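One protein chain is absent from this view; the other protein chains keep their places.
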């Protein structure tokens, strides 16, 4: 399997044309960035978490993005309700298990959510992906420690168990599904100094899933676009403050040429 | 009735001089932007939502801004308490019915809030304004579909029912009150690609209400200032990321000359 700039670009055009509605139940820290990244891509984000309405929102959405970054009991209940409804309606789900492994509560919540419905994509850093599989692993907060072979092994286990694509973000992003492994080498080190870049990556998975029926391709395309927009932004930035805004500008004005010239993805 | 740059500028000077305290019960996505827009104007924002303190905050505030963007039951209770208190104390209220029509919960909540106290200003996009009047309308998430004649008709109905000004935001912003309709043609298309610009518009209504006793004029002035600051920002921006920050800079450094040269408002 080979990723092509044409296929990435075709998804981007579809997003800009269709303006898919993406329902996010995500964390307080990144809501603003996530909404802005989606708007910059041409998608239409909705943030809604009340038990009274999540099912109604899911029903009109083209994808559901669940992110446990600042979880609490009532939010987790709403995540479950939304995932159940998405499952019934066949709406693709992205799960970002932020901080899995850092606390028992997070690891356990991820297991509960996964028992409600299988996501189309799980996206996390190496520590988080490993923690879901090996519940004994203690991770350090929400930042990645590792994106090694053990993380890819864990991703394969998760992918097989839930029939989903698993993205392992790091210096190299891996997308694992069935026997396939994609490697995306786009991106820039400075992106790790902006909060919520991982969360944005998960959100973009939701955006691409809403226009591309191939889950594996959608996830890889999201990683490619994240990485290229990050590179374009970092090259114009003096630090993580300016990177954050240039990143949104880059998503907004992304061209096919930039993708052709920069894309480094193999499968 | 005619809007004048002098009157807009006089309000801006009053805001900078008096630094009015604006109490916001708003959504998680935009709290930061909203606070920053108010600070850039010279106002003093307070975000507080606990049942235990909203009445105390309302009592020292010069305006109350209610925004249901990420509503949940306890927040709605606090909104009701705050509106009740504002009503008793004669503090002007702005209501932003974000996503009304998208779910039954939102439409119903707006009706409940409107039954507690009449706002001075209701500001939303066309879909939201229509949904409040015709409860059968299904809107698509939180973004506007329409700013047509039917929205203005709905605005008239709301204005008459609640004795308030109704702003209908869109390519052209309309402010409706009694038999008056103001049209504000300032603004820039790129503003729709930044999250929370509508919420900021509502917040600025609160800021202008705190210095201008004419509700109709205050609402129109807020739309004019939003639009002009947005134009100034967009002209210097490569995308919605940089627009967001230039918008704040523009609010901060707005001059009478810019208003004189750019204002496109008729009533």
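By written order: A and B. Residues from 1 in each chain.
To be clear about the criterion, a residue touches a chain if its C-beta (ideal position, glycine included) is under 8 Å from a C-beta of that chain, and two chains touch if they have at least 3 such contacts.
Just so we're clear, the structure is a prediction, and the values are computed from it rather than from any experiment.
K.L.:
With the full complex in mind, choose from A:195, A:214 or A:253 the residue touching the hidden chain.
P.N.:
Per the contact definition at the top, the residue touching the missing chain is A:195.
K.L.:
Would you mind spotting which of B:123, B:188 or B:246 touches the chain that isn't drawn?
P.N.:
Per the contact definition at the top, the residue touching the missing chain is B:246.
K.L.:
Of the residues A:130, A:154, A:245 or A:258, I need the one that contacts the missing chain.
P.N.:
Checking the options A:130, A:154, A:245 or A:258, the one contacting the hidden chain is A:245.
K.L.:
Of the residues listed, A:23, A:49 or A:106, which one is in contact with the missing chain?
P.N.:
A:106
K.L.:
Could you pull out which residues of chain B are in touch with the chain that's been left out?
P.N.:
For chain B, the residues touching the absent chain are 19, 21, 28, 31-32, 35-36, 39-40, 44-53, 56-57, 60, 74, 244-253.
K.L.:
So which bits of chain A touch the chain we can't see?
P.N.:
The list for chain A reads 27-30, 32-33, 69-73, 99, 102-106, 138, 140-143, 192-196, 237-242, 244-245.
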